[in-house]
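Only one protein chain is missing from this complex, and each of the others stays in its spot.
Every chain is named by a letter (A and B) in the order it is written, and numbering of its residues begins at 1.
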Amino acid sequence: MSRARWLAPVVAFVALAFLVAVLPSFISTFRAQQLAYVAIYLIALIGLNVLTGYTGQISLGHGAFMAIGGYTTAILIADHGVKDIWTIPIAGILTGVVGFLFGIPALRLSGLYLALATFAIAVSMPAVIKRFEGFTGGGSGINLFGLPDLTASLTPVTVLGRELTFNDWLYYLCWTIALVGYVVAWLLLRGRTGRAFRAVRDSETAAQSSGVSLPKYKTLAFGVSAAYAGVAGSLFAIATTFVNPDTFPIALSILLLVGVVVGGLGSLVGLIAGAVFIQFLPIWSQEVSKSPGAPAIVSGVVLIALMFVLPMGFAGLLARVRTLTKR
Amino acid sequence: MKPKLTFALTALVLTLAIGVTAAFAGTTRSSADPGVTSTSILLGTTSPLSGVASAYASVARGADAYFKYVNARGGVNGRKISDTIVDDQYNPQQTVLATRKLVEQDGVFAMFNTLGTEQNLAIRDYLNANKVPQLFAASGATAFGSESAKYPYTIGLQPSYQAEGWVLGKYLARTQGSAKVAVLFQNDDYGKDLLNGLKKGMQRSKARVVAAEPFEATAPDVQSQMAKLRSSGASTLAIFATPKHAIQAYVFANRLNWKPKLTLTNAVASASNIMLLASEGGKNKVVEGSVSIVFLKDPTDPKWKNDAAMKLYRSIMKRYAASANVDDVYHVYGMAAAWTAVEALRKAGKNLTRSGLVKVTSSMNFSGNPFLLPGIGLKTGPGDHFPIEQMVLQRWHKGSWKSFGGIWGYRTA
Partner (left out) sequence: MADFMQQVVVGLSSGSIYASLALALVLIHRATGVINFAQGEMATLSTYIAWTLTTNHGWSYWPAFAFTLIASFVGGVAIHQGVIRPNEKGSVLRVVIVTIGLLLAINGLVTLIWSGEVRAVPSPFPTRTIEIGGVAISIQDIGTIGVVLATVVVLWLMFQYTKVGLAMRAAAVNPAEARLVGVRVTWMLSLGWGLAAVLGAISGMLAAPSVFLDPNLMAALLIYAFAAAVLGGIDSPIGAVVGGLVLGVGLNLLGTYVDFVGADLRLPGALLVILVVLLVKPSGIFGKTEVKRV
């Protein structure tokens, strides 16, 4: 690639990273906590985008992968005394392996059936978690608050000589991982792997006849996207200091799919907007009206309107702006 | 620029603007005890306003109506009470996020009347660690009273589910000495607490539980469980469920041609409007003779038709919650909780602090709550963190509940 072409994205990324770094000084710590959740969703969306946006496999079950990551972290912290930060990569790898293994039988399912299969898994996950009570704490879940291995519930943390409140620490942790994950995904998708993924999405038959190994890339996509979701779930557990079967309901899986479509399939750029959207939409809709049912109406209408106005998601909007400014 | 693109960009910019403005709108408070000014007290409540448990939203609504009534009369020690109610859709994870928002962004003085066992458990650690009172949690889980040494800022209100089950079990043991009991229970702490209480109450008799069928709160119907219970040959049926499934239990028992000699139901599922639905316009005879416990005045009980407190209840509902169903006993519960909160706040004095409030609620002795049955008191002290431990039995007869017998008391161990 010519120097000019990759300069722009790098500059944009550095600007973003700078913004992320200084923002907490200007906002309340509560707002920082909300933005930390945006980062968590972003990580999950990056993963889901690899699967759905790049290889065209629709998953309605990424909430279940987040559950695996979240519970891995919770069990490791509560039952095995592992420090919360070290559980994150473990959760990611474990979930990635599970996703990869799931990708193998998933090869036999296509489009609609795959969507329904993942939907079924996401629906079953809370019940399965409940069933293995001895392991997962059953319906009451696992409480992490106050455990010594949870870095900061209340007392400030000292990082690089600076004192941070829990909310700010969480913000930096989540955004650091999100930005790193973003870069990793970008590198992955730029190269041969990304091209292979896109070939699979556009036409499986054509890809196959060009020598792209369908099983290899499809299962790889599952594994990668599950790993991201696992990391997101792990951070989710650390952020909420608590997991129970209802922490990762089917609504979460649906929300993630909404986020990836609203953000823009097949592009990393719009995903930040997608993550902001799914974090703040419920909050904004409650601001509009608190009457029972009204927030749901607002959310539903906004979703439908968005599909009309921004059919290619926020990424599509940005792409159009880019082509216009190039003229 | 093309019009559609302009529109889209404008929409995006507007959205971001609103979002960013809303973001900076949250102010941080820096007072000693947040939520208290010389003229107001700010409380926070999470409630299932929508979703599977929205029938319980009446608890928050009733309390809110009562606060408005008290405010119209000058408030408490010159302060008006404002209760911010946030929808958590009965999902504990949302309860956590909503509570954090109420505490950290809105700066509430205390969390009050938050509904649900799992929901209250999810926020208990956080609130106690932040020394925010978890006042009169709307859940009968025994944990909220029995673990007060570890969680001094948390206190419940209603009789524990275990106590409820125990009273029903004891009644059964006294009247149907060697009964065989089949139990339908919700598969969570709530249902299990009731079942354990029931077994404890039956302990010293020949009555035994011969079948216990759990069901998930998300199950569409409980037909299969009812069929299994019927086949156990039990003569007594106990229903420990939430409203919708309790109604189904009665309906399916009827469809299966099963009329148990005695049916016990838990308080939450036996509000009059629920029983009326279950009686299927009078065609369902299984409801007749059902026994439950009660500690509130039920709006449909003819005994309280001319009762001063019930008249007050109706007038408050008419004035401040006109569109709500006045026959819904959950509103009465909400008012009972709000009455208790007002008393506690009053007793905590003009110099209102969180620790002061907790001190009051740890050694309460309030009588005269107009919404509770006469004789039932609100009492806590060292070693007793359960405000209400008394209840009365009631029987469903010809379309309404009729209380009978005296007051039953239970000391939760």
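As a convention for this text, contacts are C-beta pairs under 8 Å (C-beta built on N, C-alpha and C of every residue); 3 or more make two chains touch, one makes a residue touch a chain.
Keep in mind that this is a model prediction, so the values were computed, not measured.
Visitor: For the full complex, which residue in B:V52, B:A129, B:V342 or B:I407 touches the chain that was left out?
Guide: B:V52
Visitor: If the hidden chain were put back, which of A:A17, A:A78, A:L101 or A:L116 would touch it?
Guide: Hidden-chain contact among the options goes to A:L116.
Visitor: In the complete assembly, which of B:T39, B:N257 or B:N306 touches the absent chain?
Guide: B:N257
Visitor: Of the residues listed, A:V20, A:L35, A:I58 or A:L220, which one is in contact with the missing chain?
Guide: Going through A:V20, A:L35, A:I58 or A:L220 one by one, A:I58 is the residue touching the chain not shown.
Visitor: Touching the left-out chain: which of A:A12, A:V184, A:M307 or A:L324?
Guide: A:M307
Visitor: Just checking the interface: what residues of subunit A touch the absent partner chain?
Guide: 52, 58, 105, 108-113, 115-117, 119-121, 123-124, 127-128, 130-131, 204-205, 250, 254, 257-258, 261-262, 265, 291-304, 307-308, 311
Visitor: Which residue numbers on subunit B touch the omitted chain?
Guide: Against the left-out chain, subunit B lists 50-52, 54-55, 57, 187, 213-216, 218-221, 223-225, 227-228, 230-231, 243-244, 247-248, 251-252, 254-258, 273-274, 277, 280-281, 283, 325, 328.
Everything below uses one rule, namely that only the chains that are shown with their structure count from here on.
Visitor: In whole angstrom, what separates the CA-based centres of subunit A and subunit B?
Guide: Distance between chain centres, rounded to whole Å: 36 Å.
Visitor: In their complex, what parts of subunit B are in touch with subunit A?
Guide: Spelled out, the residues of subunit B in touch with subunit A are 1, 4-5, 7-9, 11-12, 18-19, 22-24, 26-28, 49-50, 54, 57, 85-87, 91-93, 96-97, 100-101, 104-105, 118, 121-122, 125-126, 129-130, 187-189, 216.
Visitor: Quick check on the complex: what are the subunit A residues that touch subunit B?
Guide: Its residues touching subunit B are 27-31, 33, 127, 130, 139-141, 143, 145-146, 153-154, 167, 240-242, 244, 246-247, 249, 276, 280, 284, 286-287, 290, 292-293, 295-296, 309-310, 314, 317, 320-321, 324.
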